[in-house]
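Only one protein chain is missing; all other protein chains are in place.
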Amino acid sequence: MQIHHFKDIISPYSTIFFDAYGVLKNHSGLLPGVLETFSLLDTLGKDYYILTNDASRSPKALAEGYQSEGLVQITEQKIISSLMLASEFLQLKVTKGIIACIGTTKSIEYLTSFGLKAISIKEISDEHLDDMAAVIFLDDEGFDWSKDLNKTVNILRSTNIPAVVANTDTSYPASSDEINIAVGSLAGMVERIVSKNFIHFGKPDSQLFLFAYQHAMQLGSTPDKRKFLMVGDTLSTDIIGANKFGLDTALVLTGNTTQRLAETQINSQGIFPNFVCPSIAG
Amino acid sequence: MQIHHFKDIISPYSTIFFDAYGVLKNHSGLLPGVLETFSLLDTLGKDYYILTNDASRSPKALAEGYQSEGLVQITEQKIISSLMLASEFLQLKVTKGIIACIGTTKSIEYLTSFGLKAISIKEISDEHLDDMAAVIFLDDEGFDWSKDLNKTVNILRSTNIPAVVANTDTSYPASSDEINIAVGSLAGMVERIVSKNFIHFGKPDSQLFLFAYQHAMQLGSTPDKRKFLMVGDTLSTDIIGANKFGLDTALVLTGNTTQRLAETQINSQGIFPNFVCPSIAG
Amino acid sequence: MQIHHFKDIISPYSTIFFDAYGVLKNHSGLLPGVLETFSLLDTLGKDYYILTNDASRSPKALAEGYQSEGLVQITEQKIISSLMLASEFLQLKVTKGIIACIGTTKSIEYLTSFGLKAISIKEISDEHLDDMAAVIFLDDEGFDWSKDLNKTVNILRSTNIPAVVANTDTSYPASSDEINIAVGSLAGMVERIVSKNFIHFGKPDSQLFLFAYQHAMQLGSTPDKRKFLMVGDTLSTDIIGANKFGLDTALVLTGNTTQRLAETQINSQGIFPNFVCPSIAG
Partner (left out) sequence: MQIHHFKDIISPYSTIFFDAYGVLKNHSGLLPGVLETFSLLDTLGKDYYILTNDASRSPKALAEGYQSEGLVQITEQKIISSLMLASEFLQLKVTKGIIACIGTTKSIEYLTSFGLKAISIKEISDEHLDDMAAVIFLDDEGFDWSKDLNKTVNILRSTNIPAVVANTDTSYPASSDEINIAVGSLAGMVERIVSKNFIHFGKPDSQLFLFAYQHAMQLGSTPDKRKFLMVGDTLSTDIIGANKFGLDTALVLTGNTTQRLAETQINSQGIFPNFVCPSIAG
């Protein structure tokens, strides 16, 4: 397996998509060299965006997190999150009625900012049932798993309303050696119990890549897919999703895929990045 | 679809296996006519056992529940539960070390009664890790879902120990129109996240039917499988499991399978009971 | 469940996407009233396209099929097929080397028309292995299932190349009461055996809807998704896929979903079309 330095592979590309966790940051903050790499990208005139399944807060709040760590280039419009897709879907499809929200206050506030009647699952009671229009899974925090997931199961059994999942991830890193169960796993469990088809947004589904691609074009990127590079740490989300959408891909070894297992996993999973880089640092 | 009265079909059988919930009882107690049917079974000299995936308490405690409702014939030795199988497995396979238990105090006490070092997941801390021998999923109650399921995920990632599931059910009835998420669903979610193979006990797996069959023989039943009848309300657990094990089966319509949908479900699922009865009442 | 006449619901829409089989035609040809409906669409100035998972031949050949039955409006540029997406992927991603093709001569010829080195699996031998660049599943006909699927399994085990599936359907109608196994099922079986991640194109994946949407815009359609209607006979492909992409949907009852079961299936699957119509006939 050939290993490349990230700065040596970017020359043919005009727009670069980055996964967030495991590529730009980890549990202790920005990864080493990230600030320098973004300075280089600016110098070279490259366009870039962050594609994330993090639906725990708004794109604006996610951007502010990067800025507070010194990555001041990451403004709100540099963020593409699965929450944006889920929110767009609800705006198009749920024109009236209450949306029961499984997640944090910050994620619910993002939905209400578009005029949606988003209410935390904690506050949903029987009197809301007749006016219920959708259920959305946003985050693993902000509610009581036992009480509120049981409530969600029974809402979905007794009503005929769609269920939306704004983060397809099954787990996320909680520290250097621990993970947490992500809302994608909770939603998957409920989906199996109620035997209905939920509507899932997030990598590896091509819709997030499409959304990012169109967003980048609106902000001036070329429409030529050959000029886009997706950089990620996870074969089964970042790499296969971008690859299927027609983009070139670089796997970095600072997150889910370790140097020791990268080649084995690439071949056993049959997911082939164009490049493998130790990190995005110079 | 031909419908039979239960009392008209039992004549060829000497031993009858009953599912518990939806056959003998529901959320409000024993179903109508159950007491009379068991008196009839006694008069006719039929042997009978209750086969259940309920691992929330010991067989003795389950039996006491029936007795307190007047079904005094149901002694401890009439109960065959998936908890008994899981417990037998742990006794054979986990001869030393701590067993982390996801479930109620009553289910944990059943394990400790065999000399197993069973400790609630709530009380497990880092210092137990080196002495950890197994994880067992017992019940959906008795712990904090968010905190303790995340703890379980990380225990299973950082150790090489087996995980046992003592109840394969995905949900159970909580009232006439509500269900609760069962521990089988919680275990399935954790199993997917950690990508390991858990060891599941309970219907429809043939091991529970085998256990019941051997137990019945030890207590005097015939070894001739043609003399056994399994009575259940669920096609995908009671009926297919007993059928595969070689027993005749009767579907009753007092639980999961309703009169309105029985024929459609039988044909669409391809699971064929020998008989369909409205209930076990005369 | 409210039932609408198709002609009564189309007024707000400027572009209509149709599924092919079960909506426009069945095993005996065009469905009654289809010619009249397309004349009406022309009169009303509606734009329309056919979205199909049929990868057995080129869009041009599919269009000629409609024209030969009198639907002369269906030119090549009215056809959007999953084969077009798979072909675009191969052109972007497989710039050299041999593509082993599981399918008909007509589908293989479509790939070679773009300069791809597409060779039937029947003709692949050991000497091709070093130059093999991809495997593509196109159709259930044109090869020997036993011999050539075993050959495919071993090619994918011994090489590190991507596998593409150009038709995700699991079966298709062969007559009024029989179905055939579709290539999506064959590909799924091989995927499980080799434990690799294949790249699937076709409804319900949003990429086909995106492709159709962009194609329609290039030919003059509005970018406003609220002006698009998807018409299909299958909840789990046509309706959920278009719905997730943000389009309105109409379920017709001339194919996979019958009048008798429509309401039950809609509610049990949790997939909700905006309209239900007996057919697209006036």
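Letters are used for the chains, namely A, B and C, taken in the order the chains are written, and counting of residues starts over at 1 for each.
In this section, a contact is a pair of C-beta atoms (placed from the backbone, for glycine too) under 8 Å apart; a residue touches a chain by one contact, two chains touch by 3 or more.
Because the structure is predicted, anything quoted here is derived from the model rather than measured.
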Partners of the unshown chain among those that are drawn: B, C
Residue of C:Asn26, C:Ser185 or C:Thr222 in touch with the missing chain, whole complex considered: C:Ser185
Residue touching the undisplayed chain, where the options are B:Val34, B:Ala118, B:Leu156 or B:Ala216: B:Leu156
Interface residues of subunit C (partner: the chain not displayed): 140, 144-146, 149-150, 153-154, 157-158, 170-171, 174, 177-181, 185-186, 188-190, 192-193
On subunit B, residues whose C-beta touches the chain left out of the figure: 88-89, 92-93, 156, 160-163, 194-199, 201, 205-207, 210, 225-226, 236, 240, 243-246, 266-272
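One rule holds for everything that comes next: only the chains that are shown with their structure count from here on.
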Gap in Å, rounded to a whole number, between the CA centres of subunit C and subunit B: 44
Where subunit A and subunit C are represented by their mean Cα positions, the distance between them in whole Å: 28
Whole-Å gap between the CA centroids of subunit A and subunit B: 40
Junction residues of subunit C - those touching two or more other chains: none
